[in-house]
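Report on the following structure.
Moving on, here comes subunit A:
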Amino acid sequence: MDWLAAILTQILHLALVLAAAPLVVGGIRWLKARMQGRIGASPLQPLRDFLKLLRKRPLLAENASWISQAAPHAGATLALAALVLVPSFARGMALAPLADLVVIAGLLAAGRVALALAGMDVGTAFGGLGASREMSFAALAEPALLLVALVLAMLAGSTGLETVGALFQEGSLGLRVSLGLALVALLAVAVAENARIPVDNPATHLELTMVHEAMILEASGRHLALWEAASALRLTLWLALVAAIFFPFGTAPAGFALLGWVVGVAAWVAKMALLCLALAAFESAIAKMRVFRVPEFLGAALLLGLLAALLLFLSTRLA
Partner candidate 1 sequence: MTLHLPWIIVFLPWAGALLLAALAPRGRWPALVNLGVSGVSCGLALAVLAVPEGVQGWTRVDAVNQPLVALAGIIGLATAAFSAATVEAERFDGLRARAYHAAFQLFMGAQFLALLSDNLGVMWVAIEIATLASVLIVAVHGTPAAIEAAWKFFLLCGIGIALALFGTILLYLAAQPLVGQGDPGLSWGALRAVAQQCDPGILSLAFIFLVVGYGTKAGLVPLHAWLPDAEAEGPLPITAVLSGLLLNAALVAVLRAKAIVGLNPGALEPGPLLVGFGLASLLLASLALWRRRDARRLFAWSSIEHMGLSAIAFGLGANLAGMLHLMGHSLVKSAVFFGIGAAAQIKGSQKISDIGGLAASHPALGWGLALGIAGLAGLPPFSLFVSEFRLVVAAAAMQPWLVLSIGIGLLLAGTALVRALQALCLGPPTPDAPVPGAFTLPGGLWWATGPAWALLALSMLLGFALPAWFTALLGDATRLLG
Partner candidate 2 sequence: MTFGSTGYDIAHLLGGGILLLSFVLLYQRRLEGVIGAFAIQGGLLAAAAAWQGWMQDEPGLYVTALLAFGAKALLIPLALRLLLRRLGLHRTVEPALGIGPSLLAASALVGLSVMVVLPVTAGQAQALTRENLALALSVVLLGMLMMIGRRNAISQVIGLLSLENGLILAAIGVRGMPLVVELSTAALVLMLALVAGIVVFLLRDQLATLDTDVLHGHQGERHQGERHQGERHQGEGP
Partner candidate 3 sequence: MAQRLGAPFCRRGRAPKLAAGDPLSPPAVLTALILILAGLALLAVVAVPLARFAWAGLVVHGFCLFAAAVLAGVGLAVLLAGALPVQALPLGVPALVAVDALSAWFLLLLGLAAACSALFGLAHPLAAPRLLAAYPLFLAGMALALVAADGFTLLLGFEAMSLASWVLVAADHAQAENRHAARRYLAFALLGGVCLVPAVGLLGGVAGDLSFAAIRVAPPQGWVAAAVLALVVVGAGAKAGLVPLHNWLPLAHAAAPSHVSALMSGAMTKVAVYVLARLLLDLSGPAQPLWWGVPLLVLGAASAVLGALRANLEEDGKTLLACSTIENIGLICLGLGLAACFRAADLGVLAGLAAGAALLHALNHAMFKSLLFLGMGEVAHGAASRRLDRLGGLIHAMPWTAGAVLVGAAAAASLPPLSGFASEWLLLQALLAAWRVGDLAFQVLGVAVVAAAALAAALAAAAMVRLFGLVFLGRPRTPRAAGAVDGPMPARLALLLPAALTILFGLLPGTLLGLAEGAVQVLVPHGMVERSGLAMVRVGDGGARYWPLALTLLLAVVGGAIWWLVRRRAPAGVARGPAWDGGFMAPPQHLPFGDPVTQPSAAGFGQPLRRMLGGSLLAAHESVEMARPGDPGAARVTSGFTDPSEARLLAPLARLRDALAARAEQLRDLPLTATLMLPFGTLVALLALAAWLEAG
C-alpha cells in the first residue's frame, strides 16, 4: 500500500504546486500593491497571462537558432522537475529518494544555463549582459547554498531532503544559532536566484540594472509563457524548499494518512502564504541595490553559511 500512497501523494503534490505557482507570483504582486497603497491586479493574473501568451505565435529573430526554441522548454522542464522533488505536505512521495539538495541545485543550475544560452542566442547586447550577470551572481550563490547543505548534512547525515525534513520535524535539534545563520543565508540565495528585490527587480525593464528580464527580452508568445512559468515555478520551489527544511511542521508522515494529508496541505498553504507575505513586505521595505553591490550581498550570504558551519563545529565540540 505504501507505494500507492507514495504515488498518490506525489500526484497530489504535483497538482498542489502547479496550482500554487501562479498564485504565489500573483499573490506576492497583489500583496505588494496593497502594501504600497495600490489596488493591484488579481492574484490570478499570472495564470491568465500564461494562457494568453500560450496562444500567441512567437516572433523570433532571423538569426535565432533552435536554442531559442528549445531553451524555454528546457527551463520550464527543469524548474518543474526540481519542484516535483521538493516535499510539500507529506513525506514519502514516490520521487522522494531523488530529492537531494545537491541534485536540486544542479537542476536549478541547468535551468540557469538554459536561460543564459537563450539570452545569448540572438546576439543582442542585453541578452549577453543579462547572461553574464546571471552566471556571475550564481558563482557566489552556489557556494552559499552548498554551505547551507553542509550544515544540514552535518546535522542530518545526508543531503536528502526527506532525511533533513524528518530530522527537523522531530525537533530534537532545538534552536541553534548556526541554523538561524543558515536560514538567513538560504533566504539570501533564494532572493538572488529568483531575481527579486534587492538583487533584481522583476518588474523593471531598466537596462542598467536588469538581469533576469534582460535574457528573455527576445522571447515572445509561448516561449515567453514558458519562461514566465519557469520563473514562477522556481519561486514556488524556493519558498517550498525553505518551508520543507526549516519549517517542516505539520507535514504528514509517509504512508496512508488522509487526515494527516489534509492537515499537511493546510499547514503548507499557510506556510507558503506567510512566506509570500514576508517576501512582499521585505520587497516593499527595501530598495533595489546597484548591480555591482550584489556580489557583496551574496558574499555576505556566503560568509553567513561559513559562519554557520563553523559555529556548528564549535557547538558539536562543546556538547
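Odds and ends about this structure:
Convention: a contact is a pair of C-beta atoms (placed from the backbone, for glycine too) under 8 Å apart; a residue touches a chain by one contact, two chains touch by 3 or more; residues count from 1.
How these were chosen: all candidates are chains of the complex that A comes from, given by their letters.
From a predicted model like this one, the values you see are computed outputs, not experimental measurements.
The candidate touching subunit A in this complex, chosen from 1, 2 or 3, is 3. Of all residues in subunit A, only 51, 54-67, 69, 73-74, 76-78, 80-81, 84, 95, 97-98, 100, 102-103, 106-107, 109-110, 112-113, 116-117, 120-129, 131-133, 135-143, 145-147, 149-150, 153-154, 157-160, 163, 217-218, 221-222, 225-226, 291-292, 295, 302, 305-306, 309-310, 313, 317 touch candidate 3 in the complex they form.
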